[in-house]
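One protein chain omitted, others in place.
Chain lettering (A, B and C) follows the sequence in which the chains are written, and residue indices restart at 1 in each chain.
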Amino acid sequence: MSATLRLISFLRAALRLMRGSPWLNAVSVLTIAASLSLCGLFAMAFFNAHTLIDELGSSLTIQVYLEPDTPEERIGQIEARLREHEGVKRVRALSSEADRERNRKLLDPALLEGLDDEAIPGQPVLALELDSSLASRGDLEALVHWAGQIEAVEAVEDVAFGAERLRLLFAVLEIIRSVGVVLSAVLLASALFFVFTTVRLAVWGRRREIEILSLMGATPNFIRAPFLLEGALQGLLGAVVAIVAVGLLHLELEGLVRDVYLLQVQPSLLPPGMVLWLLVGGPCLGVLASGLSLGRAFKV
Amino acid sequence: MSATLRLISFLRAALRLMRGSPWLNAVSVLTIAASLSLCGLFAMAFFNAHTLIDELGSSLTIQVYLEPDTPEERIGQIEARLREHEGVKRVRALSSEADRERNRKLLDPALLEGLDDEAIPGQPVLALELDSSLASRGDLEALVHWAGQIEAVEAVEDVAFGAERLRLLFAVLEIIRSVGVVLSAVLLASALFFVFTTVRLAVWGRRREIEILSLMGATPNFIRAPFLLEGALQGLLGAVVAIVAVGLLHLELEGLVRDVYLLQVQPSLLPPGMVLWLLVGGPCLGVLASGLSLGRAFKV
Amino acid sequence: MIQLYNVSKRYGAEGASVTALDDVNMRVREGEMVFLTGPSGAGKSTLIRLLLCVERVSSGQVLIGGRNVHALRDESIPYLRRNFGVVFQDFRLIETRDVFDNVAIGMEILGLPRKDIVRRVGQLLEAIGLQERAHASPRDLSGGEAQRVAIARALVNEPAILLCDEPTGNLDPQLSREIIQLVCEVNRRGTTVVVATHDAALIEEFGARTLTLKGGRLVQDRDRADRGGDMLAGGLDLSRLDDPMAEIE
Partner (left out) sequence: MIQLYNVSKRYGAEGASVTALDDVNMRVREGEMVFLTGPSGAGKSTLIRLLLCVERVSSGQVLIGGRNVHALRDESIPYLRRNFGVVFQDFRLIETRDVFDNVAIGMEILGLPRKDIVRRVGQLLEAIGLQERAHASPRDLSGGEAQRVAIARALVNEPAILLCDEPTGNLDPQLSREIIQLVCEVNRRGTTVVVATHDAALIEEFGARTLTLKGGRLVQDRDRADRGGDMLAGGLDLSRLDDPMAEIE
């Protein structure tokens, strides 16, 4: 018998299994769909939280105030040194005039009255943008230390760090991350456990059937094949359901975010390739769960 | 036969059911434990996010700058009016001197050199703390509108609002809330579905037994009782497991938060009474799931 | 006790239906013992299922103790079934309970005291010769042993009506005779007995009234030496049938 013919006969058997207990099958499909939806939802939340954090983190800066009379050349040297440092994404140099202009905007007009331009403080500033992907408490401490070092550099007058604000932000990021990792681990574990359990119970409900096939001389692979195929089919169906569910939710969330107009940060909230991942993951999950369940559920 | 005797015989039957399929029981208990753990974890996350938001939100203020020569009496009137407004948690009055002192600290010492005290700006200020529980985009718009109204009030010179920063914060809050609600709904639904499914599959696996009892003249209640009791016992066991799991996780998280020393905001991260909720919720979940599963799983 | 008027039973949808019983009229008096025989697929088991209300008649009427059982509400059916002891053709033992518990189920359903249960079940297990296997699982019994447990289970409550579907199919001739003697003994104490069997030798030996079904039709009703019981026990209890909630105090 050719391999194709055999596959067709296994497919027939798998479809017969599915027809035989439509209710059980609906449960399995829904289970896989629910698990995948949760995973998809979570991936989405994680992906977007990450984008948001990147967005916020990139606005973190350190201001390095240089002495007013620092020569251009020296400024260039310091800038280059700063740029080299790990965790620094960009360095922007402000001339004295630019800094004075900035200060003029910040100060109360009433206060500036009667002061001539020179009286308004202004000095060369190097604005450092920090790389938020390195943002952790450890990195922060390293930065505080580094800031101290910068201050010791000749020509540097002051380092405005806003460490407190940075600390708060980093702490929030850290908590979001920890909770995210814990939640994602718990979710994935329970999704796997869920599918495994339902498949196992389904196999358990068919233990007589399996025993009879074995008594009639069926090889373990012959017995397993339809269950594995059934798992794959269920996984595929589940994935389709999950994609529809996540897609609908995504539309809903996108509308919400568009409403909160300030955060119109990206065209799509879906991580790239998620549909593909779900379509591949569904059958894999089904086959894996079936395989694991079958593994110890019957002996020859 | 007395009710107690009957209960004891049902308990014996329930224990027999549990002994009869230890594996299936372990699965059900673990299922309930996992569901309850997830719910507990989520309640914890939600509770703490809320506390955090409250914490951050309470630092939101509106500064109402009054004309320098506003009489004390008039300040008191305005203060009282502001206090009345919905969404305002506290109003703190700063005298001209206090405001000047504050500004002195904010300004560059170099700038202040040669200026006499009077030249430093200072005027009476009313600092409003906003109630973050009202914080939503709608509330924000209302506040913007209200701020405009305040400015029109006699003796009010200026209103510093920081609307942009507020808007960002509110948007973040809103997203956290929406994602939280969606996730919690999905989680609870899937937990219920999970327990329901496993119990239903367990009942399905015992369909012959149920049919035989019915053939022998057992009333539906007689057949149901052991299953319900079994569900309750499983729920109780699951709750205990969940409490241990959430407790351990809580200790872990508390350590983490204590590490991130800036956020040492409360003595316990656990919502009050959660242990009790879990202990009551577990058996209820078990009984409910059993009941629902039995409901349509067998006929007389 | 049991009366069937023009009873027909068809299984399946209109088109592809199987006629299991076809216009059967019969009557079994209280305390009577009746053999039901006929070729495979004649409708014997179907008749027993109709008496138990597992299936509903397609047409006609089934009366037990003068009551039309198929007019009963669902809630009353358990109380009807408690009047029967049944040995199913495929035994239907509960595999998750041991032999003792399987026999005891009927008494537990009635909520009888534990010590009565222990005594009565012990006696029955001795009668069928399985007292040593009281705590074995039905899965670990031989075919004949399982059949004997099924018989003990049917007898445990001294039912008003005993229905046995092929009770000796897995027993050797010697045991078959003993079991039927046990059934006769129960019958002599007042229980109405219907035994569906293929065992011609057994029917010959015990020579009770024999009803023969064939293709769903009652083709023969041969009465012989009537050995009507002395009505010691086994009176029908239909008192609960109008009050289905009485049990659930």
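To be clear about the criterion, a residue touches a chain if its C-beta (ideal position, glycine included) is under 8 Å from a C-beta of that chain, and two chains touch if they have at least 3 such contacts.
Worth saying up front: this structure is predicted, and the values here are computed from it rather than measured.
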| item | value |
| --- | --- |
| Displayed chains contacting the withheld chain | A, C |
| Omitted-chain contact residue, chosen from C:74, C:90 or C:185 | C:90 |
| Residues in chain A touching the chain absent from view | 1, 3, 5-6, 9, 13, 16-17, 20-21, 206, 208-209, 211-222, 299-300 |
| Missing-partner contacts on chain C, residue numbers | 11-12, 18, 37-41, 44-46, 89-90, 133, 140, 142-145, 147-148, 165-166, 169-176, 198, 200-201 |
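To be clear about the criterion, only the chains that are shown with their structure count from here on.
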| item | value |
| --- | --- |
| Identity of the most central chain, Cα criterion | B |
| Distance between the centres, which are taken as Cα means, of chain C and chain B, whole angstrom | 61 |
| Separation of mean Cα positions, chain B and chain A [Å, integer] | 23 |
